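What follows is a set of notes on a single structure, which appears directly below.
Excluded from the complex is one protein chain; the other protein chains are retained at their positions.
The letters A and B name the chains in turn, as written, and every chain counts its residues from 1.
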Amino acid sequence: MIDLNKRWWLRAIACAAVASVALVAGCGKEEPKPAAKAAEAAPAPKPDPLKIGFMYVGPVGDAGWTFAHDNARKALEAEFGDKVKTTIVESVPEGPDAERVIRDLADQGHKLIFATSFGYMEQMLKVAETKKEIRFEHATGYKSSENMRTYDSRTYEGAYMAGVIAGAMTKTNTLGVVASIPIPEVIRNINSFTLGAQSVNPKVKTKVVWVNKWFDPPKESEGAQSLLNQGADVLFQNTDSSAVLQTAEKAGKFAFGWDSDMSKFGPTAHLASAVINWAPYYKKATKDMLDNTWQTGGVWWGHKEGVIDLVAVSDKIPEATRKRIDEIKAGLKEGTFTVWKGPIKGQDGKKRLAKDQVADDKFMHDIKWYVQGVEGKVPAGG
Amino acid sequence: MRLEARPQPSVAMSIASPVIAVAITVVLGTLLFALLGKDPVRGLMVFFYEPIRSGYALSELAVKATPLILCALGLAVCYRSNIWNIGAEGQLLLGAIAGGGVALLATTATGGWIVVAILAAGAVGGMAWAGITALLRDRFNANEILVSLMLVYVAEMFLSYLVYGPWKDPKGFNFPQTQMFPASTQVPLLVTGTRLHLGFLIALAAVAAVWIFMFRTMAGFQLLVGGLAPLAARYAGFSSRKALWTTLLLSGGVAGIAGALEAAGPLGQLTPHVSPGYGFTAIIVAFVGRLHPCGIVLAALLLSMFIIGGEFAQSRLGLPRSLTGVFQGLLLFSLLACDTLIHFRIIWARRLAWNR
Partner (left out) sequence: MEPIALLLAATLNAGTALAIAGLGLLINEKCGIVNLGAEGIMLIAAIAGFATVVHTDNDWVGFAAGMGAGALLALVFGWLVIWLNTNQYATGLALSMFGAGFSAFVGIRYVQEKLPAREQFAIPWLADIPLAGAALFKQHPMVYIAIALTFAMAWFLYRSRTGLVLRSIGESPESAHALGYRVRWIRLACVVAGGALCGLAGAYISVIYTPLWVEGMTAGKGWITLALTTFATWRPGRVLLGAYLFGGVTMLQFHLQGMGVQVASQLLTMLPYVATIVVLALISRNPTWIRVNMPASLGKPFYPGA
């Protein structure tokens, strides 16, 4: 033991010495590299692959939001093969750090850069102003410029379809939503879920608890338990993990999957999963770049474009309800069905949409109130 | 092998120890990269060379290090006088809230003096938050570790409440953010074309000020004595209450300035994401810097280098970010372990080692 210790120290010191020398030598040797790199890039036999950068807000392994984006990135690579080369930087804090990462991706020769969270908006806008030759894509924001555009998904369509099922399945007429952060999208989803449920069961009430985090499995599960304790028998969540579904499974109640197909996490509790598939958009954006047809703007894609879907619909759901879901899907595809169509009343009973009035995107972006049937107060204080 | 206390700390070792530590990390890193099938030289370059390769890279390093230096300075003063404030994160957030509140009052026509007001408000905000900890400790004897830590969570929720509620940008489509502050509130940049702002100089000035305070003033001396030998301090008539309030207000104040600088500097508005945990990273910075103002500057730069290097490792080599955490942990372990050599020398002895 003593000898071993002694040897360990000697070895450590020897290694340290060798490595220090190696480090110094390495640094010295590598200095002229930028020039060498430029030279080796120039005489490429075939056109260089399009370099695409992705900046994620969470870890790739979050099983939720970032996971969905990364799956779409993989689909993109599979589709375009060696015509593209993708790079990811995960768990980038929203705020000043984002600007450094975006700028670095730009400096590294990425011609198309995706930033996948709202909190990157101002930083991306700043970089876009100074890097006119590069195209920027920002998810879920509202600001764009000549070389920066926005993309988003109509997650509320999935929430509405889940609501239709929840309305049919509830026995207590009480639904529960475990909500994350009170941004407009989440409030819209709670409302759409409730509207869906009311479309088949007008007596339904929705209780909401806010975790105030995107991701905190123990807390999500505590929130879910609290809703079950208060009589909710179908749960829905706008948080990232499968904790809510698993809590429902343990309690013998129902719940949904969100972001990705979560059916295996609660075989008996799972009713359906509302999923986001970003691949169609990422493929389109890449194609725009390869064809030189990229133009600024903003898109908000839903079931019609294949971005939003309700999958793994359970056999426990009555035939009529499943048919209704199919009708909604068909209606969304053909554009004959809209989720937000009057009459819709606010929580306070005030009329928000008149009969047959269809909400436009501006209206949809400005929902900071609950519809009738949702209990509690919107945390945004709206 | 056993350790024997040196009669006094070794000066040679205090310089050599970080070098040895970095060398050990290099060795471990080499092994790690080799195991993952990546070129070790490239891997090490990404962490040790690319973050300092150009003027621009250095400016980014300084931007990242600024809040770390400020928070760690205050913490070092606390720790040296045995006050275990681990809530610099909360104090930073309150500084950002107070500074941001002032910035929101400004208009485009406001003069440059507003920046001074923002920073002053930040300092007051941070001091007020740290003051709660001091008050509860002073009046109720409540442990400062727990109170300062719990107040971090409260501060996060308070910031969140403000940006989702009363301070929300009315034109911001309900997203959690205040409006962008007017240009007049922007902390002046030092070099155009970079993000390097006045805050870095403020941080360096704070380093000098804290150094003078700690080692050249009577008040600082009293604090140090109080931390090293509480009984002796009491006999000498040094007030431990005064030490409590001084250190906590000082550390809250600098953390608050750091928060205000972030808000009115690179961020330019308030969002729920003012700080990616600077207050917690600063604890490590304070210890790696051996609670010495100059050491803190080096430690803050080193940690920033590793954070930025971690991003480069992803974008250049396709390594996952989690690996950066592993690498950072290893670096810190070896830095801390090597510091042992400053106060102890290794004695090679057979059998003796078994004695306790």
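As a convention for this text, contacts are C-beta pairs under 8 Å (C-beta built on N, C-alpha and C of every residue); 3 or more make two chains touch, one makes a residue touch a chain.
Bear in mind that the values here come from a model prediction, so they are computed numbers and not experimental data.
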Touching residue (missing chain; options B:56, B:158 or B:221): B:158
Of the residues listed, B:16, B:104, B:142 or B:317, which one is in contact with the missing chain? B:142
Which candidate, B:56, B:211 or B:344, sits in contact with the chain we can't see? B:344
Options A:147, A:199 or A:226, residue touching the unrepresented chain: A:226
If the hidden chain were put back, which residues of chain B would touch it? 3-5, 79, 84, 86, 136, 140-143, 145-147, 149-151, 153-154, 157-158, 160-161, 164-165, 280, 283-284, 287-288, 320-330, 332-333, 336-337, 339-340, 343-344, 356
Touch list for chain A against the chain that is not drawn: 59-63, 67, 176, 182, 207-213, 215-223, 225-227, 229-230, 232, 240-243, 246-247, 249-250, 264-265, 267, 375-377, 379, 381
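Assume only the chains that are shown with their structure count from here on.
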Please name which positions on chain B make contact with chain A in the complex. 1, 19-20, 22-24, 26-27, 30, 41, 44-45, 48-49, 60, 63-64, 157, 160, 164-166, 168, 173-176, 180, 195, 262, 265-269, 271-276, 308, 311-312, 314-316, 318, 320-322, 346, 348, 350-351, 353
Which of the residues in chain A come into contact with chain B in the complex? 1-2, 5-6, 9, 12-13, 15-20, 22-23, 26-27, 30, 53, 59-60, 87-97, 99-101, 104-105, 108, 118-119, 122, 142, 181-184, 187, 212, 365-368, 379-382
